[in-house]
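Just one protein chain is left out here, and the rest sit where they should.
Right after this comes chain A.
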């Protein structure tokens, strides 16, 4: 770090400092000239603007993207809503203005003042929403009294409109006002305080597409807050439209078939995982959430024992019951503990250790092979298959078939279900696995828990010979002009851990469930369409293995859940369905007819009446 002694150095450095000094002079001249321009040349104009304090902001809300079903039927659009707003700076004298307004709206003056107070230190010049979505009558009254309501404005804002009310409410979702944490998170750069964002369903999952971008005006206003001149405008950008995979008419059909029952229906296209139907009952009206749901309505929804706010298709976990025998059969065949021709004898019970595990048919099924066992849902056959497999082998196949893990559907709150293993039990209960428990597991009772969506994905995979798809909700995203922004491709998440040969055996069994002489769902046959499926009856409370209860005598809330999973046409499936009816008792009588109705509606046969024929014989399983 030497000094600067040489003259040449000194000369050189001097030049650099002179250069820097000249830059400094130049830049300060520019700044000064700018001041002269603003304060002297345009000073009068700005003085005038400042005297009236009259530049206001008017935000223009973008309209949220529309939502269509797979056939381009409109499901969700926007309607104009009239919001009553106030600009405090213009609303003078404030007290009198609020009193007059309170008279007209029927609110108390205190309520209005409270709304203003709640807005906190919002600037004087920003419009503040007093009442959202006022009625046309009130709108007319306000318009008529506009002259003595200075600073009070009506803002027209696009607002969500759910055309088919409760239909597919869980799938489509609803909106809610953004909260402070979400605003602070920086994840919603285009959203302002007070704006709605997707809270549930597709509205939430596809928020970034649906949202659009706010625009705005800077306007000059007069003393009464009336717009004189627009100084600057930025046009809003509409949100993108969604085309769902859901089929509106089929969805409505499913919801009608579910009727008053609590439960869920999921229908998928086995060739690509498209969600054709996702119904959960009871449902709710999404329109109630617009502009904030009233606490009374919210309480009623929350306290409803039918849990209307739960999407039972993905959030409710049920024991899979006999539908699980499909897994046990596949595992048994793959692990070679049984083959196509192995037979077991069913005397109506299976003796294990010193206990008897009953079959649902106390008279016994006699000798049967795997195809008959599936068709007649023989418990004894699967007790023995499961015993030979062991819990962990069984769990491996269940897991490989998509059970006990998320399907990856793009909806929040999906539950994974539960497939027990010996390790899991050790961790959870600090107890070793009991061989007897494997017996319960192998017929789908015990610790097993699945969601209807998982079962739909699984049965789809059986139907399409082994491919597991991620359920697809949205086919494509389009801009407001209908131009494709992006298509969402089907996504394969895995394959069933089974050979084609063994799958064919299981498929034969499933076909006989409906079309065999002794099949448990033979009453839902449709002429011309082969259906392959599996019934199930899930115990709501645990009872001694195999113990029989007279369900009719039990309270409704303790009665069994009814399952039915199926695909059709059996040879080349176009639709796969999972139905659960809570406390529906028997899969065959309660759940299967729902599937039948859907298959008929989807694959169609106008000559056959759609009415569900009740078959007394069906009460056996």
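The working rule: a contact is a pair of C-beta atoms (placed from the backbone, for glycine too) under 8 Å apart; a residue touches a chain by one contact, two chains touch by 3 or more; residues count from 1.
Following the convention adopted for this analysis, contacts and distances are computed from a predicted model.
As stated in its UniProt record, the chain not included in the shown complex is "Peptidoglycan glycosyltransferase RodA", which appears among "Peptidoglycan glycosyltransferase RodA", "Glutamyl-tRNA(Gln) amidotransferase subunit A", "4-carboxymuconolactone decarboxylase" or "Branched-chain amino acid transport system permease protein". Within the whole complex, the absent chain has one touching residue among A:194, A:216 or A:366, and that is A:216. Across A:36, A:140 or A:300, the single residue that touches the chain missing here is A:36.
Mapped onto chain A, the interface with the missing chain covers residues 1-5, 8-9, 12-14, 16-17, 20-21, 24, 27-28, 30-32, 34-36, 38-40, 42-47, 49-51, 53, 55, 57, 59, 89, 123-125, 184-186, 189, 214, 216-218, 231-234.
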